[in-house]
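Each chain you see keeps its place in the complex, though not every chain is here.
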Amino acid sequence: MPTIVVDVMPKAELLDPAGKAVAGSLARQGKAHISGVRIGKRFEITVDEVNEAVLAEVREIAESMLSNSVIEDVIDVRVAEDHPAANAGEAHAEASVSR
Amino acid sequence: MRVGVVTFPGSLDERDAQRAVRLAGAEPVELWHSDHDLQGVDAIVLPGGFSYGDYLRCGAIAAHSPIMREVVDAANSGMPVLGICNGFQVLVEAHLLPGGLIRNDHGQFVRRDQQLRVENTSTAWTSGFEQGQEITIPLKNGEGGFIADAETLARIEGEGLVTFRYVGLNPNGSLNDIAGLTNERGNVVGLMPHPEHAVEAGFGPDTSTRMRSGVDGLTFFTSVVEQALARA
Amino acid sequence: MTDVSTSSAHASAPTPARGVADTVEHAMATPEREQPYEALGLKADEYAKIREILGRRPTSGELAMYSVMWSEHCSYKSSKIYLRQFGKKVTPKMKENLMVGMGENAGVVDVGEGWAVTFKIESHNHPSYIEPFQGAATGVGGIVRDIISMGARPVAVMDALRFGAIDDPDTARVVHGAVSGISFYGNCLGLPNIGGETWFDPVYQANPLVNALAVGVLRHEDLHLANARGAGNKVVLFGARTGGDGIGGASILASDSFDEGGPTKRPAVQVGDPFAEKVLIECCLELFAKELVEGIQDLGAAGISCATSELASNGDGGMYIELDKVLLRDPSLTAEEILMSESQERMMAIVHPDKLDEFLAVVKKWDVETSVLGEVTDTGRLVIHWHGEEIVNVDPRTVAVDGPVYERPVAYPTWIDALQADTASALPRPTSGEELRDQALRMLGSPNLADKSWVTNQYDYYVGGNTALAFPDDAGMVRVDEESGLGFAVATDANGRYCQLDPRQGAQLALAEAYRNVAVSGATPAAVSDCLNFGSPENPEVMWQFSQAVEGLADGCMELEIPVTGGNVSFYNQTGDVPIHPTPVVAVLGVIDDVARRIPSGWQDAGDNIYLLGTTALELDGSAWSGVIHDHLGGRPPAVDLAREKQLAQLIAAGASESLIASAHDLADGGLWQALAESVLRFGVGARVWLDEIIERDGVDAATALFSESTARVLVSVPREDDVKFRGLCEGRGYPALRIGVTDSVAALEVQDLFTVEVDELRRVHRAPLAEAFGPVVGQ
């Protein structure tokens, strides 16, 4: 069954203590190339079919429930043509879908 | 006076909230998440807990439950609503209160007897306190860090919406030590600490003189009851 | 993948393809087929026994059931012959308040006023090492389901934890994971955590112990037992869907010998969903309250295999199940995997057909998924079908009850004589005030005597509004009845060091300490549950330790006249060939008429008199002092005198009922010094203490007075105005009592003529070890 991927990230201007904690710990381990970490969520939503109506519905859910617009942004809603795990190692195509 | 206490799947402190309502001299009324019926109550408490497991964002799924549509309408027409911990998160997710609540900055669940300063005594739930009074209320949460963007924060402070501030120790990284908020109208109040756990001597927080004897939380409930009496 | 409708090309061949059921018929037709019994943990003779019972080879489904149910974990095959003592060594008084004894999901104790309390402690050690967070979390989930199945509302949890050396690089991982797992699951269920233990010792390095305890309350008439009676009654599975969790081993069955592709990857870990469990609790309580179920059984280890065979064995003996009715999370699961799956948050109910609709309505109200799997029969057989074919046909008692029983070889450990001969009495003891102070602080700041707030600050003890005592007090206490104030208290204890020196006495010391901890809270000890953590039963020396510990515990309970109501055995706790110290964790439950009369463990007022009840001997073997200061373990653990413990408990109860006692704190690890320090630290009230009378009366030196771990001792503070009465009480009962100090408004602990420590310094030292090892203490 097709999967729609929704990516949600904390708003850039707000605190992300969890990301900060990971970045701090990496810095303490001497990982000098890494200057920042932010932690968001990735939703994999299995749908029975993909069409504009379904996509519109998922987009709506992404805005109203999967994210809280006061503190988070939905940064992407797209159809995963393949599960990324299946094609790790090669560039994979995902059709990005506008919000 | 009848005070509704909403139970969502995963609510935990609803019986404590009912007990607090009773000890304040009012009648608790159980409200169920999937109903649309407020049963004619005069005020509403959204209790603490982990509604729907709180796996997505705390309070997020509960904010979409049927009863919340009624609660939002009632709140907008002035009914006193108190959100405690998870209830506060639900109020924030339902946009009845500004800002957001995120994972504690230290990443752990924390339980402690928390000192608070009462910053606003003109709300439905705080009128029995003195301005600036310091009270001790148990706190227990994993996601109590209050955040808001700079503009919102300035507005919250400017309009005096901050109702409680952490004193002594900020347990979760909340901006400006914010522990609780009210809305412009003062009928909706949300806070992370648990006043319903400080209503009965023997089961409350430690005080400076006696173990487990703090009852500062009772004033939340007597405030709303006394105002109702005054109006009647 | 599981597609029985497609007739496989191999269907007629001796080895059917994966997914096609190995039916009873097929098993009869292919008697010589090889089966992977060894990989499933069965011995050759056990496998032969199964063939003998069935009169044929088992189907792979039957093999799955027997292998999990005959495992050590489910069958108690090595421990059974010893555990029987708990049922035999009983006096009439011990049975008086026992509503349900050993053998059920959890024992039930009558606590008066129509109320009963049920409690049990269980281990989740191995899963908690592999994946500490989920392992510990599901440990809490599992024990709570045992409590629900008795018809009780769970009201509290506790956790007894043992980890490797505090500074080992792997310890922080296990501690962070286990503590946050317990915190997460218990907090999400709304169960106050009211106490436990946290120990560090290299012997638990790759084998932490995570023992979880749950307590439930019920009205007498709400008591339910899990059994399947009444032919025609429905067997219903409800709760979470069944997935591939915790069946690592079971995949062998479904693959190794049946499939050319090799085993599929099935995880050995289980993921917990406390929200699902919370909903399940409320759902079960409503089902019980509306009398819609005949019985409910929780699904824990061995999942459906266990629930069906136990329910059937405990009832009329017959059951018919259609396994393909089980709701699956993962449709690729085979029948064998479904039988063995340990997916969490599931329950099985026996429902009268007339009540099924109402049952389904309640379950729906709570959004819990359900499927009716089959019904109770009077055939005496447990018959399981898979898509219309019979894959299991067994006498359920042969699976659940009449499993193998071993009398494993027992050998007296040759090393123990030398160990016992190596007494700590020979170690140099400090004499100057300065030395004593230095050692006292080193002890207070050692991991096992240090403040455990790093752990306990992550636990909610407020939820429910009935918690009268919790950490850091000696016992947790919860109100049962809001009107009368009736309540219970529980404490858990075990000292692996003592048990290593002498497992029999060590077990009795654990019992004595838990008993004393309950007594000092003001409650009257009433019942015992235990979790026996040991090494491999195949090691005769471990078996000896086990036999000694059980005997000691059973004898001890008889002397104290409190029954063992249930518990758990965890074997194979070892790293390589090295077993852990024997660690029988003992939980004692007590009853108190009114929790308002509970006794605090620390000083709240200046000017109270401090009494030491009991006498002190040179008993430093196995002590915290010998371990911390000298890294020594040898000799014989302190003497136990259970008659005195009983007398002491009665004395405290009498003092409490006359409200003569302002605080009471038991003496255990770290001796008098540790009890004094903790009494100060509880509320920050200082004290002035003198040792000369102890030294004189008991003929000991100052170090012994401070650090000895002699038993049957308690520190009590008494308001001045009650002094005469209190002395009278002690004299009247012939219990030795010495006034050894007074509480003080000066924030310091002064041991007269020897040393003084400010409260701030005590606090700093006490708090340091866990924070240094695991990061800042939240909320401090």
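Residue numbering begins at 1 within each chain, and the chains themselves are lettered A, B and C in the order written.
Simple rule for what comes next: a contact is a pair of C-beta atoms (placed from the backbone, for glycine too) under 8 Å apart; a residue touches a chain by one contact, two chains touch by 3 or more.
Everything quoted here is computed from the prediction, not taken from an experiment.
Formula of protein chain copies in the complete complex, based on this structure file: A x2, B x1, C x1.
Following the convention adopted for this analysis, only the chains that are shown with their structure count from here on.
Shown here, the protein chains touch in a chain-like sequence that does not close on itself. Centre-to-centre separation of chain A and chain B, using mean CA positions: 32 Å.
Chain C has its Cα centroid 41 Å from the Cα centroid of chain A. Among the residues of chain A, none is in touch with two or more other chains. Within chain B, the positions touching two or more other chains are listed as 104.
Put simply, chain B touches chain C in their complex at residues 9-10, 12-13, 15-16, 19, 48-50, 52-55, 104, 106, 108-112, 138-140, 142, 169, 171, 194, 196-197, 199-200, 202-203, 206, 209-212.
Contact residues of chain C toward chain B in the complex are 180, 183-184, 187-190, 273-276, 278-279, 282, 366-367, 457-468, 479, 482, 595-596, 600, 604, 683, 776, 778-780.
Of all residues in chain B, only 56-57, 60-61, 64, 92-93, 95, 98-100, 102-105, 107, 145, 147-150, 152, 173, 175 touch chain A in the complex they form.
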